[in-house]
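The structure appears right after this line, and notes come after that.
One protein chain omitted, others in place.
Now for chain A:
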Amino acid sequence: MGAGGERTEAIMREIASLRAKRDELDSRIRFFEAQLRVGGASPPSTLPPSLSTKLDAMGVHAAAASGGLSPDMVRRYSRQLLLPEFGVQGQRRLSRSSVLVVGAGGLGSAVALYLAACGVGSLGIADGENIMHVEAYVGQPKVKSASAACRAINSSIKVFDHHLKLKSKNAVSIVRQYDIVVDATNSIASRYMLSDCCALLHKPLISGSTIGLKGQLTVYNHNGGPCYRCLFPNPAACQSSSDNGILGVVPGVIGCLQALEVIKVATRVGEPLSGRMLHFDALSSRFKTANKIHQKSSTCTVCGSNPNFTQDDFMMFDYDSFAQSTKSSNKPTPSLNPLPKNARVTCREYKRLLDSGRAHLLLDVRPVHHFQIASIANSVNIPLHELKEKLTRLRDALSEVADVSHGKHRPLYFISQRGDDSQVAVHILRENGFPYASDIVGGLESWAQEADPGFPVYW
């Protein structure tokens, strides 16, 4: 792209940013206009004062116009106002509440949208990442896309973007501004951080999480219920969603349920999921609620009877290493002896071999479902964990290829996604008497960057 193209792009960016600012100003104007309507002077009373006093004594009160809700609010929320459990009081409490949604991924965007639609007073969204999944917003902060969707669905509420990653250093000042916090983050470290912060500031925390086709939901720090640490004093080694697939509706389901719990906590209607935990299994369409989970623990370091965890401790606490500490000990990665140099080729070197048309075998050791998404032409899939058992049969095929290559070049190459498992595979072959295998350095991630820009990137 030439200099002219770059300039056009810069102008487009400027326009987009100005438009976003204008939208934000518009929504604030609309909010204050709505406030004027809500707070409008009530009409003078037509009741004789003596009757008014008598009625008051009976507990019967003359109506304030629309129960204090503006005509716009009545129109907008009439369906939920008609719910006897919810009613005007529920709506009023909701309109006065402020909710912070931390994380604007699958969970957070669902929660935020429903909270905006039902009319919470102010809604904050905090996320430090840029977007990959909403076409119109690719490359922009996730919070911008999420907050724009919220403003589009309800311009009468306040929506605040916090385009930053919430950390112990900056969390207190932001969390303090809100009544209720939603955990829609995606790491163990941020989950401990947010729970500790909410426990210190006595804020209820609506916690949702998903991996793959499963989801969980509970409410922490509410009505004497437990905090995250009461339940899980030590971090667990578990899967991360970035390494695993996820079906968008699953966080959608859990996010909607989180919004529901927020509404219940904010309006004091119903029975929030405190001291209980809901589990959702999408494959079998089963919800399971553990009705009595661990109560608030008296020995909890953060919310117990002798908590010795102050705000200063919190600010200094290194959540990343805390979350890592047990991860590494529970899930040891096999330490590999480095492969000799001649047992490794770069993607470019392998590309040359491929283009030369010389006989060889390329084994792809990724899981089958990865291989099915995208693979190099003529490569053969043997998932790493099946390699050992298939070795005997492989040996015959390999010696054939080795004969054809006449020892002039190496006959066998391994590739994996990042280039780690392929090294493990080469080690396995070397240990089993087959020294002629090479791994392709950097795996398919490098292949897509250096050799084949058209390779479908799914990671």
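Things worth noting here:
Operating definition for what follows: a contact is a pair of C-beta atoms (placed from the backbone, for glycine too) under 8 Å apart; a residue touches a chain by one contact, two chains touch by 3 or more; residues count from 1.
The rule we apply is simple: contacts and distances are computed from a predicted model.
The unshown chain of the complex is recorded in UniProt as "Ubiquitin-related modifier 1 homolog", chosen from "18S rRNA (Guanine-N(7))-methyltransferase", "Geranylgeranyl transferase type-2 subunit beta", "Ubiquitin-related modifier 1 homolog" or "Exocyst complex component 2". In the complete complex, the residue from A:186, A:267 or A:438 that touches the missing chain is A:186.
Of the listed residues A:181, A:277, A:347 or A:376, the one in contact with the hidden chain in the full complex is A:277.
Touch with the hidden chain on the side of chain A covers residues 103, 105-108, 183-188, 191, 208-212, 214-216, 231-242, 244, 246, 251, 277, 279, 281, 284, 288-295, 326, 330-331.
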